[in-house]
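Everything on this sheet refers to the single structure shown next.
Of the protein chains in this complex, one is absent; all others appear in place.
Up next is chain A:
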Amino acid sequence: MVRIDKKWELRLYVAGKTPKSVTALSNLKKYCEEHLKGQYRIEIIDLLEKPQLAEGDQILAIPTLVRKVPEPIRKIIGDLSNEEKVLVGLNIRPA
């Protein structure tokens, strides 16, 4: 059920420590630990510190989770409160 043959590279864009960002990060960590243990890497980018990075990944909404690897790039916006949607969105669990 869980594919473990790939390395997961995730990037979470936030803007400061807003409640939404904090929620999103804790949710993400929870899901990854559950489903991708040991195969993932989460990079957190604070756009308040590095605004120039927003353009590269076409970031509009905050928080945005970007799946860089595996391809293709997928984006999930919001506080990631819906586990089902996140897992489908990241293609961890087939829809």
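Here is the rule we use: contacts are C-beta pairs under 8 Å (C-beta built on N, C-alpha and C of every residue); 3 or more make two chains touch, one makes a residue touch a chain; residues count from 1.
Keep this in mind: contacts and distances are computed from a predicted model.
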Name per UniProt, for the chain absent here [options: "Acyl carrier protein", "3-methyl-2-oxobutanoate dehydrogenase (2-methylpropanoyl-transferring)", "ABC-type dipeptide transporter" or "non-specific serine/threonine protein kinase"]: "non-specific serine/threonine protein kinase"
Residue ranges of chain A at the interface with the undisplayed chain: 13, 15, 18, 20, 23-24, 47-48, 51-52, 54-55, 58-64, 72-82, 85-86, 88-89
